[in-house]
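First the structure, which I've put down as structure tokens, then a few questions once you've had a look.
Of the protein chains in this complex, one is absent; all others appear in place.
In order of appearance the chains are A and B, and numbering begins at 1 in each one.
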Amino acid sequence: MQTLFEKSVAGKRGVTVAPPEVETYSFDESLLRTELDLPELAEVDTVRHYTALSKRAFGVDDGFYPLGSCTMKYNPKLNEEIAALPGFAQAHPLTRADKVQGSLAVIDTLNAYLAGITGMDAVTLQPCAGAHGEYTGLLVIDRYHKSRGDFKRTKVLVPDSAHGTNPASAAMAGFEVVSVKSDGDKGVDIEELKKAVGEDTAALMLTNPTTLGLFEKNILEIADIVHAAGGLMYYDGANLNAVMGVVRPGDMGFDVVHLNLHKTFSTPHGGGGPGSGPVGVKRALKPFLPTPAVVSTEKGLRYEKGKQSIGKVSAFYGNFGVYVKALAYIVTLGGKGLRASAETAVLNANYLRARINEFYPVGEQRYCMHEFVLSMKKLKDETGVTALDVAKALIDRGIHPPTMYFPLIVEEALMFEPTETESKENLDRAADALREIIQEAYTAPEKLHTSPHNAPVRRPDEVAAARNPVLRA
Amino acid sequence: MKQYTKTHEWVEVASDGTAYVGISKFAADELGEIVFVDLPEEGQKVAAGESFCEIESVKAVAEVNSPVSGTICKVNDALADSPELLSGGGEWICAVTLSEPVGELMDEAAYEASLN
Partner (left out) sequence: MSDYLSITPAEREAMLGKIGVGDVSELYADIPATLLKKKVKLSEGRSQQETFRAMKALAARNKNYDSVFLGAGSYNHYIPSVVKSLASREEFLTAYTPYQAEMSQGILQSVFEYQTMICRLTGMDVANASHYSGATAAAEACIMCADKTPKVVTFDNVNPDTLDTLGTYLSARKIELIVLPAKGGLATELPESVGKAGAVYLESPNYYGLIENVSAVAESGKAHGAAVILGCNPLSLALFKTPRELGADVAVGDGQPFGMPLSFGGPYLGYIAVTKDRMRKLPGRIVGETTDADGRRAYVLTLQAREQHIRRERATSNICSNQAHCALTAAIYLAAMGPQGLKDVATVCASNAHYLASKLESVGAKRFYNGEFFHEFVTVTPFKAADILRALDARGILGGLALDEHRILWCCTEMNTKEDMDAVVETVEATYANFV
């Protein structure tokens, strides 16, 4: 398909702008650029271009999207309309607090809901994504230790099964990362953990349910070990969807959590963002949250600039237009609806897993949470068909592939997260598609090696893209 | 004669005493198709066992540890445009003027045996 630049025709005009009502101001020529090489298109050309692009994209609204760890649930339309209400969309962030009580109430109310859901005492909405939340939470932890005169805590423990953002965020926050081996399906290796913790431990970062989609059974013991060493417990909320309304990270022993509103709380991911990554903390860490906080006063809601705060992690108050949608979602579902969603997410994952088990062994019979990891190693050993081949073959069947090759501790991993909003019919259809692909692996593997065959393009040459990068037209 | 490290680098000392450094074919195979070599600079000091260069494939990155100590005197610039040259395991990355003798490393047979 042609690019905007190839479609450009010199002299075409898009949206017209009325000339100034006042005298047109001319800058000194020494300041001015000589050319502005942007595409020249009529409005209808722009419309056709982006409509064509949209037909070469695939969202949750198009079909099943079991991308593990990403919680691709349905994004309610109601929430879009609410975020676009002029009262919210046209509010300037620097307006005096008394004139934007609605926005501040959104922040205050959502903070309270999220604190309740996670079992934390205070929340900030400033982080713009999950990784940004991790970074913020770790800075808060660092500041907390230092405020107590404890300057030795320079290390963050991260299980080897963790998302890549965990170690990357810890490094960005100035910590040294210590990787802790996990014990396969059993989760964190307690003995390894005991060896790793010490006076220099700032925190342990953990995802629970784990990245294998299993609940960390020893969570209370793990928290005790870390706390006994003076470290804090950090909860990566990527997988909260399995347990919201069922158990709370705060009760599991976590001191800091981040959430991904674009996963768990239904805000659309927009093809890569914007997300929103609120951070919740226990009372002792509250003074260190980013500034400003929104507080309730006699005159109404106001900003407060905490003296011990880590400062700002982004402009203004984070992705307001995203988290207002999450608030609408929570208001609609209520605690009961959230719990029903979590339970259904777990039901759907276990059902799909049971269906797959009919024709491909899924491993031990322990129940999974909201997602499960399938190793395609057996298939690869027997047929040469890889996890990648299977993923690409799903594209030909109108299903978005699961997450591939993650977690790193499972060979040929495919991670399925169906979410609660999928119907039984869709799960059955996905299981049938997978059965068909696996049968094909034994009869005609060649076709799978070159799939997809029905997508807008076939497999792109990633090696060429990285060797000789073409990054702009 | 090439000598190998446990971390899959090799060193070969030329007749003029200059040590040529590269990675083994096994290391290259593990990485997959190599797309970029973050080459060191001439004059850079290297220490045995310490990283001096990174090699990237599409989905992985590997640090290259120097098998020897000394100062880099030559860099294989051909790798800038053709990183795939490393795939065979024979191509050198840089040459080092040794500051101390080559330590205890494996010969080819011992290295091959260590891979099994």
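Everything below uses one rule, namely that contacts are C-beta pairs under 8 Å (C-beta built on N, C-alpha and C of every residue); 3 or more make two chains touch, one makes a residue touch a chain.
Note that the coordinates shown come from a computational prediction; the quantities given were computed from them, not determined experimentally.
Undergrad: Could you tell which one of A:120, A:279, A:293 or A:327 touches the chain left off the display?
TA: Counting the whole complex, the residue in contact with the absent chain is A:327.
Undergrad: Can you work out which residue in A:132, A:153, A:286 or A:380 touches the chain that's missing from view?
TA: Only one of A:132, A:153, A:286 or A:380 touches the chain omitted from view, namely A:132.
Undergrad: Which residue numbers on chain B touch the omitted chain?
TA: With respect to the unshown chain, the touching residues of chain B are 35-36, 38, 56-61.
What we mean here is this: only the chains that are shown with their structure count from here on.
Undergrad: Over in the complex, which chain A residues touch chain B? Could you list them?
TA: Interface residues on the chain A side: 405, 462-463, 466-467.
Undergrad: Spell out the part of chain B that touches chain A in their complex, as residue ranges.
TA: On the chain B side, the touching residues are 33, 35-36, 56, 58-59, 83-84.
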